[in-house]
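Presenting subunit A:
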Amino acid sequence: MDDRFDLVYRLLDEQIVDVDGRRCGRVDDIELVGAPGEPLRIGGLLTGRGTYAARIPRPFRGLARTLFGADVRGATVQRVPWPEVEDVRATVSLYGRAVDLALGRDDRELQRPFQRLPGG
Partner candidate 1 sequence: MSTDVIKLSHLLELAVQDESGRSLGHVHDVRVHRAGEDYVVEGLIIGRRGLFVRLGWRRAPDPAPVSPHDILAWGDVLAIEDDRLIVRNAR
Partner candidate 2 sequence: MRRLLVLGAFCVVIAGCGPLSRSELTRGVETLSAVAAESQLVADGVAQDRTRSTYARVQARTLADDAAHEAEKLADATVEPGFEKQRDRAVVLAGRLDDTVGSLETYPGDERVGANVHDELMSIADDLDRLTQRLGQAG
């Protein structure tokens, strides 16, 4: 990844892909660690529908929470610690597998009924 880049332009809203090439969410928000007067660094990426409300103009946040769910860590929002990010190019690639980071869980849960069908 580039030594210098802009978060919105290059990282926010990008596709996250795990080491097996599986798409497992988008960069819906970014956690920055630090405070004014001291360094601020990227702490991790947030992904999941629970982040949507915070991204939407204030008047619609209540509606968004109803539609997409509130921010519940581990349930509607998953955090990917920054050291797990391998590279930021066309996609955001991870060192690990989605399952180990609790990403793409809904896909795995829905997988089983389809696997039982012929051709599934």
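Behind the choice of candidates: all candidates are chains of the complex that A comes from, given by their letters.
Criterion: contacts are C-beta pairs under 8 Å (C-beta built on N, C-alpha and C of every residue); 3 or more make two chains touch, one makes a residue touch a chain; residues count from 1.
Just so we're clear, the structure is a prediction, and the values are computed from it rather than from any experiment.
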Query raised in the report: Which of the candidates 1 or 2 touches subunit A in this complex?
Result: 1
Report summary line: As the complex stands, subunit A meets candidate 1 at residues 2-9, 12, 29-43, 46, 51, 54-55, 82-83
